[in-house]
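Reading through the structure tokens given below for one structure.
Note that this is a trimmed complex: some chains were dropped, and none of the rest were shifted.
For reference, chains read A and B in written order, and residue numbers begin at 1 within each chain.
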Amino acid sequence: MNLTYSKEDEEFRKEVRSWLKKNLPKKDKTLSDLPPHDPERVKRAKEWQRKLYEAGYVAMGWPKEYGGQGASVVRQTIVNEEMVLARAPGLIGAMGIQMLGPTLIQFGTEEQKRRYLPKILTAEEIWCQGYSEPGAGSDLASLRTRAELVGDEFIVNGQKVWTSNAQFADWMFCLVRTDPDAPKHRGISYLLIDMKTPGITVRPLIQMTGDAGFNEVFFEDVRVPRANLVGELNQGWLVANNTLFHERNLLGSTTRTQLMMQNLLRLARSRQRYGKPASEDPVIRQKLADLLIRVEAMKYHSYRQLTDAIAGRPPGIAAMVNKLVGTELNHDICSLALELLGSYAPLNRGTPHVVDHGNWAYEFMFTLGLIIGGGTSQIQKNIISERGLGMPKSA
Amino acid sequence: MDFGLSEEQELLQRSAREFLTRECPTTFVRELSKEKDGFSRELHRKMAEQGWTGLLIPQGYGGLGLSMLDMALLLEEMGRAVVPGPFMFSSVLVTLALIQGGSAAQKKAWLPRLAAGEIVGTLALLEAADRLDAAGVTLKAKKNRTGYTLTGVKMFVPFAAAADVLLIAARTGGRGEDGISVFLVERDAPGLTCIPLEIFDLTRRVYEVSCNNVTVPSTALIGGEGQGWKLLSRLIDAACVALAADSLGGAQKALEMAVEYTKVRTQFNRPVASFQALKHMAAEMVSEIEPARSLVWYAAYAFDARPREASRAASMAKARLSDVYARTTNRAVQMHGGIGFTWEHDIHLWFKRAKWNEFAFGDATYHRERLAQLDGF
């Protein structure tokens, strides 16, 4: 065990930090105060990713021939950490980078790789994910969006839901049912769909926060070239599964949690409760310390996984808890922040007297959405007990 | 020994539920949330017709002269229906202030109009420091020849814009509890301004209320000068009982909605209600709600019948229901899966109201410490 970085990596961190200092537009630090589909936000977010890409900080681990640098996971982690610390906005092309990219690299044809990967990096093409369907929920594989192969085209009909970014995405990677008679995991294919194809309708779904982060996407006789199939026909479950349960995207998010925790501590120091800073109240101190300990545990936990990743060891049971623990921890941090805010807690963004731009209340709700989305905590517990502990399926 | 409801009380519950199902469905709640003041004078008038606005008001002043327990049962139904509006602040807090602190003339002047639903009141207690103790009251009331001049800022005043009168806690004397007096001030008094503060709870409105040399006659003083804190303490107890009752009704409804949803929703070819994890979550909600119900009823009963127990019972109910309502609605949202996180589905109305209820008039931590002090730990 040695938690110091190599001299070269420390140098690199300094470089990244100074690059960010110079290049991150100050106004972009509050980019996430705009609604996610706001055209101004989309435009600036694309510009930002392009700039980052040109500096060599996006998907650094990808092979060079597709725009990456074959860099170490340590380097990417350093970039991710510095981005969070600099309060840089997240990448608008994250879905393409984290989900589609690795899938194409593993399963795509050479043509597909050359066609799609570079534009993922430059944010020229933004991707959304078409997995969830109404009525399917956690039982993802029961999806019913139908794609019939007619000649050299698939004709797609059906509906997706909970689709982030569909309002402005250029492409969707999508799971469709290509064999309705096969067992449910065996009749699914993985398609790339141009969002400008006729027959696609996007309807925003407003969340309880008031933002439209998600969408419903309707397909009516949407024609997709056969060349847009990734992997074999009817093997889409295999293709998707590979990235779906790839849980290593924790690395950036623990930094985000740490930042949130720092903000909470700052809030506790600054809020007066009955004439004293909240941080001096022994009861609050217990709650702060408990959260801080859980945050620090996740920090070292991410170091442990980073070490495994460097060594090329497969993520084990340790990685399975990331989503469950991380989302609940973020929610609990926000929950204590609201407690500290008391009567100020329910104030909305933009209202007089609001504290920290109303972010705590917003995040309190948003993180509850994260607990539910992408596999609820209930599903995470099934995964941990079944895959991690070998306990039998329930039904 | 009778820890139960009378037939009349059960009737009140039933008729309130029917009335609110009819007059205040969530479609109406959502419409009202877009209105300027978040208040429907028409609904208020209809509630007056039911006798609700005068429920606590003695019969001699046009009310029904019923008990806090009756009111709690009604508020439970209102919480269940996430009824928007100032009812609790007007028909419980301001009303009680007049009943318990008002002179005969003041009672005569205000109570019949409150009972009839002609006017609406609210309580202006908190200030920027957001503290519930006497030190939190700094708005100045300076005595003059004919009355008082009020100067200062009140915060988080519920439904101030909808209210006709505001019960304002002010400082007439020194620093302690005995420097506090309470005034009933008309909202359109010159110098009084309301700035809306937007909040996430769609069923409540709060305001910053500034008094800039607001002059009031001496008849505006409720109770004697310097006698305000005792009255306010009593109102805080009442608010705790009221919010606890509202929370109880809301928690019960959120549980029912969640259970209902899981019975209808299928996954992996079976209703999700058959998943043990969701069943146990529901069972845990029940096991928190049921004993909490008894606690709320007791607090309401004690408010009238056991004065020495009233404060501790109110704190117990508020502390417990703050926790239980928040936890229950959080679980209810989770039991709904993704749909529970949408604006379209109603469950967030309860989720957000639970959060407002949690912090209003002291959170669970505050009231646990208050209980410890009252019980002399």
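Rule of thumb we're sticking to: contacts are C-beta pairs under 8 Å (C-beta built on N, C-alpha and C of every residue); 3 or more make two chains touch, one makes a residue touch a chain.
These figures come from a predicted structure and were not determined experimentally.
Each chain type appears once in the displayed model; counted over the entire complex in the file, the copy numbers are A x2, B x2.
Heads up, the rule we're going with is that only the chains that are shown with their structure count from here on.
The mean-CA centres of chain A and chain B are about 40 angstrom from one another, to the nearest whole unit. Per the touch definition, chain A reaches chain B in the complex via residues 132, 135-139, 142, 161-162, 205-208, 210, 214, 272-275, 283, 338-339, 341-348, 350-353, 361, 364-365, 368-369, 371-373, 376-378, 381, 394-395. In the complex of the two chains, the chain B residues touching chain A come out as 126, 128-131, 133, 135, 155-156, 195, 197-201, 206, 208, 265-268, 270, 275-278, 330, 333-334, 337-338, 340-344, 348, 351-352, 355-356, 359-360, 363, 365, 369.
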